[in-house]
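Note that one protein chain of the assembly has been removed; the remaining protein chains are unaltered in position.
Chain lettering (A and B) follows the sequence in which the chains are written, and residue indices restart at 1 in each chain.
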Amino acid sequence: MTGPDYLAALLLLAGALFFLAGTLGLLRFPDVYTRLHALTKADNVGLGLIVLGLSLQSGSWLVAGKLILIWLLVLLAGASVSHLIARGARLRGIPEWRR
Amino acid sequence: MSLLQTGIDALLALGLVWLAWRALACPDLFRGIVLFIAFGLLMALAWVRLEAPDVALAEAAIGAGLTGALLLAALARLNRIAPAGTRADTREAWRNAPALLLVLAGAGLGLAVLSLLPEPAGLQAQVAAELGRSGVSNPVTAVLLNFRGYDTLLEVLVLLLALLAAWSLEAEPPRREAAPGPVLDLLLRLLLPVLVLAAAYLLWAGAHAPGGAFQAGAVLGAAGVLALLAGWRLQPHLTGLPLRLAIVIGPGGFLLVAWALLLTGRPLLEYPPALAGALILLIETLATLSIAATLAVLFQGSRPAAEPPA
Partner (left out) sequence: MSAAGFYALAGVALVVLGLYGLAVQAHLLRKLLAVNILGSGVFLVLVGLGGPADAGPDPVPHAMVITGIVVAVSATALGLVLMLKLTTTSGRPTLEDDAPREGPEA
């Protein structure tokens, strides 16, 4: 393994950690709004780190560009969908969690 | 095969069975459908592990995406028709089941699969031998559109038949949904060109890489579903003949090609090798349009009215 390999492995592990934390939040947080909060962090940052790691490993600008495009699309879709879910929950009158 | 890969495969296979079980057994139907969509996504991963990327694309777009959208839309309509009917008490039913019969059937199937596993006999060699004359270099597309083109012709007709049946039943008059707000509209404006581009790419790439008419049609159809969700509707002058043309142009074009080839004295759907690539691309392009239109209209559920509903 060379330097870039170690960096890629580090990025992938960090991304996996974000996904783990996000999943934990999705399962353990008390209401829909806080769960969305956990989920979007995992998706956006976790996937970003994984895409970076994979781009380093791919060794081709074309593949790296495609991967980053996928990340941007997921960012766009994820942000919009979590907005729609939160909006739907509000319209249905689901209250926010209070301690 | 390394231990890690075996672990991933075992985990994925177990996850599939567990999700299917939960999708069928949990009392809330909405939850069941969401679990079923997750099941479809895991299926797509399983196809990747089985080295079937074409199937993975079709599963993710159609099996998980569009089927899930259809199920959720039907559940919403069911909620309006019969609000009490969306919860089903499953526990009573699970008890008095023909369990023994099913265990026997499962054991028989399992034994059959285990006995067949050691010697998988495939058609790889035959497909590879004829691939050069098929007009494409992706073996799956060659099988779909050339070697077993009649399967695909019938499949496109099945899709048309389902739409005709759905339209003639007319389950529910069309209804204006609440506007979903500006975010979905904006998302759609950004995504629509990307989705059209992705569909065109999948269609073109299908000749030499994973992709093809069904995956492209599903992506384009998903764009249509998104547009319907955002409250976009076809202009009234487009819902008549133009929409119907878009729906039948795929099967119609396919039938015309088959008929023209029969007229030249060839067997059914056996293309001349020199023309095969062009004919396959033509059929696939028309089929993509029809598949997309049919899937989007099936999602809408009712025949699009020629004039806006009062």
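Everything that follows uses one rule, which is that contacts are C-beta pairs under 8 Å (C-beta built on N, C-alpha and C of every residue); 3 or more make two chains touch, one makes a residue touch a chain.
Just so we're clear, the structure is a prediction, and the values are computed from it rather than from any experiment.
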Visible contact partners (per top-of-document touch definition) of the missing chain
B
Hey, which of B:58, B:246 or B:261 is the one touching the hidden chain?
B:58
Have a look at B:109, B:197, B:262 or B:278 and name the one touching the chain we're not showing.
B:109
Pick from B:81, B:186, B:238 or B:268: which residue touches the chain that isn't shown?
B:81
Pick out which of B:46, B:203 or B:223 touches the chain that's been left out of the picture.
B:46
Give me the chain B residues in contact with the hidden chain, please.
1, 5-6, 9-10, 12-14, 16-17, 20-21, 23-24, 29, 32-33, 36, 39-40, 43, 46-47, 49-52, 54-55, 58-59, 62-63, 66-67, 70-71, 74-75, 77-78, 81-82, 84-85, 88-90, 92-94, 96-99, 102-103, 105-106, 109-110, 113-114, 116-117, 120, 122-125, 127-128, 139-140, 142-144, 147-148, 151-152, 155, 158-159, 161-163, 165-166, 169, 171-172, 212, 214, 291, 295, 298, 301
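The criterion applied here is as follows: only the chains that are shown with their structure count from here on.
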When the C-alpha atoms of chain A and chain B are each averaged to a single point, how far apart are the two points in Å?
27
Interface residues, chain B side, partner chain A - complex:
180-181, 183-184, 186-187, 190-191, 194
For chain A, which residues count as touching chain B in their complex?
73, 76-77, 80, 83-84, 87
